[in-house]
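Every protein chain of the complex appears in place save one, which is left out.
Right after this comes chain A.
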Amino acid sequence: MSAIGALRDKISLEANDLHSMQRDLSRNVSSRRQFSHQYSENDLVHKELERLDNDAKVYKLIGPALIRQDKVEAISNVAKRMGFIEHETSRLDKAIKGLESKQDGKQKVVAELQKKLQHMHAYEQS
């Protein structure tokens, strides 16, 4: 009986681990999604700015105020932000991949332990 109890404890420990991994993963996935939204928005702004004449008046909303900004400067700012977002997404992609493989491994461990527990139960009953 104590062997079964120990196994049960171990399973619940591993299952908790698995849960926290899943939470981590979904957090990463949702911020990845947010970044890709931001990227496409910045991309649209970039394209729009590039269509403008060089003497077009561009303003940036800073807090409650619109500040005049040079078109070239605005374009380089948006490009810089896109670069940053690209960097972040590739970092998140790597993290997500790692977490997924870790989670798969953990899932296997939990499944195996559960199988073991079932065997022990069956053995005890027989």
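The criterion applied here is as follows: contacts are C-beta pairs under 8 Å (C-beta built on N, C-alpha and C of every residue); 3 or more make two chains touch, one makes a residue touch a chain; residues count from 1.
As a convention for this text, contacts and distances are computed from a predicted model.
*Asks:* Of the options "Prefoldin subunit 5", "Glutamate--cysteine ligase", "BHLH domain-containing protein" or "IBH1-like N-terminal domain-containing protein", which is the UniProt protein name for the chain that has been left out of view?
*Replies:* Of the names offered in "Prefoldin subunit 5", "Glutamate--cysteine ligase", "BHLH domain-containing protein" or "IBH1-like N-terminal domain-containing protein", the one UniProt assigns to the missing chain is "Prefoldin subunit 5".
*Asks:* Looking beyond the chains shown, say which of A:8, A:27 or A:60 touches the absent one.
*Replies:* The one listed residue touching the chain not shown is A:60.
*Asks:* Pick from A:9, A:48, A:70 or A:124: which residue touches the chain that isn't shown?
*Replies:* A:48
*Asks:* What is the set of chain A residues that contact the non-displayed chain in the whole complex?
*Replies:* Those residues of chain A that touch the unshown chain are 41-42, 44-45, 48-49, 52, 56-62, 66, 74, 78, 81.
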